[in-house]
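The structure follows.
For this depiction, one protein chain was excluded, whereas all remaining protein chains were kept in their positions.
Chain nomenclature is as follows: A, B, C, D and E, assigned in order of appearance, with residue numbering initiated at 1 for each chain independently.
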Amino acid sequence: MNLELLEQGLIAMFIGMGVVLAFLVILIGAMGVMSNVVGYLNKIFPEVVAVPTKSKPSSAAKQDEQIAIAIAAVMARV
Amino acid sequence: MNLELLEQGLIAMFIGMGVVLAFLVILIGAMGVMSNVVGYLNKIFPEVVAVPTKSKPSSAAKQDEQIAIAIAAVMARV
Amino acid sequence: MNLELLEQGLIAMFIGMGVVLAFLVILIGAMGVMSNVVGYLNKIFPEVVAVPTKSKPSSAAKQDEQIAIAIAAVMARV
Amino acid sequence: MNIQDSLITLWNSTGIANFIQPVDPSITSPFEQFLHQFGSPIMLLVCLFLLWLGIKKQFEPLLLVPIAFGGFLSNIPVADIAGPNGFLGIIYEAGIHKGLFPLIIFMGVGAMTDFGPLIANPKTALLGGAAQFGIFGALLLALCVFGFTLPQAGAIGIIGGADGPTSIYVTSKLAPELLGAIAVAAYSYMALVPVIQPPIMKLLTTKKERVIEMEQLRAVSKREKIVFPLVVLTLCVIFLPDACPLIGALTFGNLCKECGVVERLSDTMQNALINIVTIFLGLSVGSKLSADQFLTTQTLFILILGILAFSFATAAGVIFGKIMNKFSKTPINPLIGAAGVSAVPMAARVANKVGLEYNPNNYLLMHAMGPNVAGVIGSGVAAGVLLALCN
Amino acid sequence: MNIQDSLITLWNSTGIANFIQPVDPSITSPFEQFLHQFGSPIMLLVCLFLLWLGIKKQFEPLLLVPIAFGGFLSNIPVADIAGPNGFLGIIYEAGIHKGLFPLIIFMGVGAMTDFGPLIANPKTALLGGAAQFGIFGALLLALCVFGFTLPQAGAIGIIGGADGPTSIYVTSKLAPELLGAIAVAAYSYMALVPVIQPPIMKLLTTKKERVIEMEQLRAVSKREKIVFPLVVLTLCVIFLPDACPLIGALTFGNLCKECGVVERLSDTMQNALINIVTIFLGLSVGSKLSADQFLTTQTLFILILGILAFSFATAAGVIFGKIMNKFSKTPINPLIGAAGVSAVPMAARVANKVGLEYNPNNYLLMHAMGPNVAGVIGSGVAAGVLLALCN
Partner (left out) sequence: MNIQDSLITLWNSTGIANFIQPVDPSITSPFEQFLHQFGSPIMLLVCLFLLWLGIKKQFEPLLLVPIAFGGFLSNIPVADIAGPNGFLGIIYEAGIHKGLFPLIIFMGVGAMTDFGPLIANPKTALLGGAAQFGIFGALLLALCVFGFTLPQAGAIGIIGGADGPTSIYVTSKLAPELLGAIAVAAYSYMALVPVIQPPIMKLLTTKKERVIEMEQLRAVSKREKIVFPLVVLTLCVIFLPDACPLIGALTFGNLCKECGVVERLSDTMQNALINIVTIFLGLSVGSKLSADQFLTTQTLFILILGILAFSFATAAGVIFGKIMNKFSKTPINPLIGAAGVSAVPMAARVANKVGLEYNPNNYLLMHAMGPNVAGVIGSGVAAGVLLALCN
């Protein structure tokens, strides 16, 4: 076994595991920050996100329904 | 503002709008002709288009059905 | 009609049909061997093929079901 | 290799070490120096903003989310994802530079479009023509006021066509360096149609006009719908072959939809195929959102010209509607002129909605679909003119 | 640029100005001069006729509609859509010239084919072999009577294989200049199988033969169906590696179908993937329908040779069926020999239908599926021979 290769391999291992774990530690921190920020936002704008998004398509659907009725009425007269 | 550029731009606008409108005017005429021709064809060959097309798959479907019955009968004997 | 071309064409025909038919004759033989071998295998390991294959997903499905119940229970407590 | 060298290699390959470019002494303007140094991180923020527009504000999210994400990826330092050997660079080259993606999407658009309302009331096609004034008005301003070259002005003008694939196709041919800005402007303003159009529509019409009810449309036979795409394509062949790739793709998709014997293909165009291409088109359009091309005053001008193009288009459509109403035997509600900008089916819905505001029994949707789909053809034709004149 | 120059530029880019080519003094024959001048508009009409065949007459519409539309687009003057930088030219180069599209379609065919009836009655494979006589008969005539070169004759002969992707694959390798005509002939005649075959079948069989009832097929186990594609491919490896791309794609699709553990992939091959590739294959095959390659006496010869190839194939299958019936212990209805031409499943349905005409209790469909799917393998093998000998 070549000592130089061993050194190379160990360097790769230390750097590699170091970067992976450092990355994930920072990610854990970032997730903590994220959860707090989003939790805070969810408090300030509680359902604001969900409701308009849902109501939008549903209102569009309603509108489409009305249109469909209108078209059907028109077609019936044809 | 450069007069030459203005001329270039106005030419592009006149030609562009001219071509677009001319194209659509001709298209309107062509649609008129098309509707008349197709309407005439629809009179001469009233349901000729729709019926064979529909009956073809349906007869094929019928045939397939018969075949399916036949195969089922065969399989039942296996 | 050129005699050389005729020869070329006839050679292509004889070789072509020969190879196609030879291939299919050998295929027929191979299918016979295959059916016998598989029939024999089917006797030795009769349903061994079908049952584990089927039971595997179904046991996985069962497991998934259990998991789903567990998750539902967990979620209900949230 | 020792551990110190390796750490230095690794450090030099991090984003932190490469975010900020060193000062380039050849750049004299301090603002340009700032952009040169901080361009990438600014673009990352811009792309996050576009993502927010797509996700939260639902600005044409099917396109804007991939475009913004592609832009984010492209501005990552070191990775060079938009470069010639990068993931997005390769897709851009194969799909957009050669013009395939917009055409495939146009096939899907054709397979989803019902030209019935236009066939039932052909004269509304003129409204779809008038609205193309937005294209040429913006071209004129871009050329004379904002100092763009003629090909660039043509590409900017096409934003007023309110048709994503057409804009991308034309821009990739005439001014690929502006593709990022133009695509973002085109899709953003298409999403803003319900905001941009109503004030203009109300400004240019009287209440009396807005309440006009239109005669119901006649039924259109299957045969007419089959022949129609062939008629459009044939006219295009005769008068404007340069528009034929676009119009050809559109009419091919539409013929497949209407002919009724290739439903497998029509379904695939409307679903798997258009979705796959949309993903890659979006991502690779995003690859043109590089700092040096996007963080320029040109982009600002494009955004201004884009909204002007939409406004001109709306106004021209409405005004032409008023004129047609004067001369037409059957009544025409000028509001449907606004639908001539295309942005299918959003603009038609806007016309319908504004109409309902003033007359709750006035369902203009079907009437507005005529100019709306004619607008698609109209901007395809306009694209052909631009490709023939500006190249 | 002034308005007059612009109008001239625009006029020169219209189709009207370019429809009719100027007289070429180097062409002496007046007929060729006529074709040189009026080739494009004539081809546009030809493509409309092909579209009509596809849509109205339902001649293999999944292929014929895209082929005809691609041909229409390719013959538009100025636009050069089939050129090296045109939309269809690029797709042709990437998908057909390199042979990918037909192979991908063959995967889908494999994933849709059930070889069970062949495994249940292996000797019917010979009927699928005999019917390949159509290929070599047409080759002989093309070479000796009609003056084609050997590679061209091979590509023309393969029409008799009644297998679209095989024809396109072989032709793109041996004689790409004939691709348009051969593809049109192959798909048209496949659609005409119910017209071409019955008279030949009735001519060559006695009523006594036509009423023969066959023994019911045995059940085929799942394992046999899994092993079968591997057996076919292995034989192909041993005897004819040149056929391995085609047979490999077919057996890969079939193995995915039968092995039961990759249903996602098998479904995709049968739907999204085959549909997407069919669209582009059709359009880009159409790009070879140019006037100078299609409006030739060669095309006429190809159409004649194509129908002869189908007829020879049908006759050979039926005659071989009669011979087999003589020597077989179990009765064989010679009508199923006609199914050996492949054209799956149309030819098998024709055999079934003719059988039912004469004996209303005689369901030949399953028996005819054996030669039918063997015909696919047989023409794949024949394609390999042609690629090895004619190249």
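Brief remarks follow.
Convention: a residue touches a chain if its C-beta (ideal position, glycine included) is under 8 Å from a C-beta of that chain, and two chains touch if they have at least 3 such contacts.
Here the structure is a predicted model, which means the values were calculated and not measured.
For the chain excluded from display, the touched partners among the shown chains of the whole complex are A, C, D, E. Among D:79, D:112 or D:303, the one in contact with the hidden chain is D:79. Considering the complete assembly, chain D touches the hidden chain via residues 6, 9-10, 13-16, 18-19, 44, 48, 51, 54-55, 58, 61-62, 65-66, 69, 72-73, 76-79, 81, 85-87, 90-91, 271-272, 275-276, 278-279, 283. Remark: the residues of chain C touching the chain excluded from display are 7-8, 11-12, 14-15, 19, 49, 53, 56, 63, 66-67, 70-71, 74-75, 77-78. Contacts to the hidden chain, counted on chain E, fall at residues 98-100, 103, 107, 226, 230, 233-234, 237-242, 244-245, 248-249, 252, 255-256, 259-262, 264-265, 267-269, 272-273, 385, 388-389.
Quick note on the criterion: only the chains that are shown with their structure count from here on.
Where touching is counted per the definition, chain C and chain E have no chain in common. Counting the residue numbers that touch the partner chain, chain D and chain E have less than half of them in common.
Measuring from the average of all protein CA coordinates, the nearest chain centre is that of B. Of all chains, the one whose CA centroid is most distant from that of chain D is C. Computed centre separation for the pair chain A/chain C is 42 angstrom, with centres defined by C-alpha atoms.
One simple way to say how far apart two chains are is to compare their mean CA positions; for chain D and chain E this gives 40 Å. Between the Cα centres of chain A and chain D there is a gap of 26 Å. Across the assembly, chain C contributes no residue that touches 2 or more other chains.
Of all residues in chain E, those touching 2 or more other chains are 6, 10, 58, listed in ascending order. Inter-chain contacts, as defined above, occur between A-D, B-D, B-E, C-E, D-E.
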